[in-house]
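The complex is shown incomplete by one protein chain, all other protein chains being positioned as in the whole.
Chains: A and B, in written order; residue numbering restarts at 1 for each.
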Amino acid sequence: MWRKIFVLVKKDLLAEWTSKEILSSTVFFSVLVLMVFNFSFEMVTDRMVAGPGILWTTFLFAGILGMNRLFLTEREDGGIEGLMLCPIDRTTLYIAKWLSLLVILSLTEIATLAVFVVFFNIALQGGLIALVAVIVLGTAGLAALGTTFAAMAVRTRTREMMLPMLLIPISVPLLMAAVKCTAAVLGGATLASVGSWLQLLIAFDVIFIAVGYMTFPTILEE
Amino acid sequence: MASTSPPDPNLETHPSGAMEVDSPVRTSPSPGLIAVAAAAMIASLYAALLYAPTDSFQGNVQRIFYTHVPAALTMYVAVTLIFFASILYLQKRDERWDEVGAAAAEVGALFGTVVMITGPLWARPVWGTWWTWEARLTSTFVLWLIFIAYLMLRAYGGSPEQVARFCAVLGIIGFLDLPIIHFSVIWWRTMHPQPVIMTEEGLGAGLPGSMLATVALGLVAALLLFTVLFRHRLRVERLSRQLLAMRRSLDLSPGEDL
Partner (left out) sequence: MDNFWYLFSALALAWAVVFFYLVTLARRARDLKQQIDVVQAQLERKND
């Protein structure tokens, strides 16, 4: 199973490496969103108040763009249909798609974070590892729901319009937890001080990876 | 859905009759149920406006409570119903469970709308603001948004069979999200206390018996109303699916379906 997952993820990432279609749009979009936020919140003297929220809103919006793109390309090229003919379990396909999405979103977020630090004049003292941990945990949950909902959305009549409507309400608790943890880390506090939020983040990830894993075959039925 | 044979012409002369015999839930509310629901609603309105004592602090506006809280609880009943119908649909692939989900979602969203209308109109005179991101308000609002998303997916999801599968998945995810939303909004609040007085907090504990009875009556009335609307909506769903099936069999060339 893991070998198959590795091959599938490699296929996705190689395709992305040659075209750079998703990353170029998500990164550019992130810069645009951060710029708009910068104008909108110019009056806020303490950037740390709005900072974590702005960061995660940008992650979410750019993420939605990337999720749609990843699944639309599959749909347009008939990639998924091709894969369905191969002897691959559809639950395996879920894990592979989730991992591909996780990598693509993480790369987008690294670029976003760099721009964010410059634009918002953030001092990343010490807590970089904690920050990375929070971002990975948050992104894992977003990608778990994103894989499920984007696979659905591209098959609906409204296509990519459907994804934000499904994803945003469901991920409200994830965003709250991620913003709280990020605020703590950027404010110089330890992750232990937001332990309950961290637990919530992990619970969210576990629950929705499990549900996504179990329901993915249902979504792919034709 | 795909394997449904063309409807038997003999059964079609009674458009609804044929399909209701084997339904897991009764459709079309009976006149008796409608009468009981109407009586309960009138009694509940009477109790809320005239029987329950006027709240000494909030005044008459507190009487919104007797509509607002039962409507919110009914919304949670609806989402639970959708959850079980979704699981049963995915297990059994019986179209009728999808119909239950469709009906419960629309009527549940209606109750959610009532909650969203009555909430701000109560908050404004009591808390001095139309809206506050208080824990229960926030979680109810997010649930209402999930209902709307579910209805959007139903409306634009594609083929009926695909809509059934996708909505079942969303029904399960939405329900599992509720406890997480609940905890997150409570913690969010406790770390950012609002400067408004949460008078609603004190209502549960020291509620006088007459107020408690009025709430209970309101809940019974809301659940009865839900049942009536739900069955009515279920019947509309059956009719629309029957029409779809008939149109499909009409489109087949004459030689093939006979």
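Please note the rule applied: a residue touches a chain if its C-beta (ideal position, glycine included) is under 8 Å from a C-beta of that chain, and two chains touch if they have at least 3 such contacts.
The structure presented is a predicted model; accordingly, all values stated were derived computationally and were not measured.
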item	value
Neighbouring displayed chains - absent chain, whole complex	B
Residue of B:Trp97, B:Trp122 or B:Phe166 touching the missing chain in the full complex	B:Trp122
Hidden-chain contact residue, picked from the options B:Ala155, B:Leu212 or B:Leu243	B:Leu243
Subunit B residues touching the omitted chain (full complex)	9, 12-13, 15, 45, 58-61, 63-64, 67-68, 71, 110, 113-114, 117-118, 121-122, 124-126, 225, 229, 232-233, 235-236, 239-240, 242-243, 246-247, 249-250, 254, 258
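FYI, only the chains that are shown with their structure count from here on.
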item	value
Averaged-CA centre spacing for the pair subunit B and subunit A, given as whole angstrom	31
Touch list for subunit A against partner subunit B, complex	145, 148, 152, 155-158, 162, 165-166, 169-170, 172-173, 176-177, 180, 196-197, 200, 203-204, 207-208, 211, 215, 218-219, 221
Subunit A-touching residues of subunit B, taken from the complex the two chains share	90, 142, 145-146, 148-149, 152-153, 156-158, 162, 165-166, 168-170, 172-174, 176-177, 180-181, 183-185, 187-188, 191
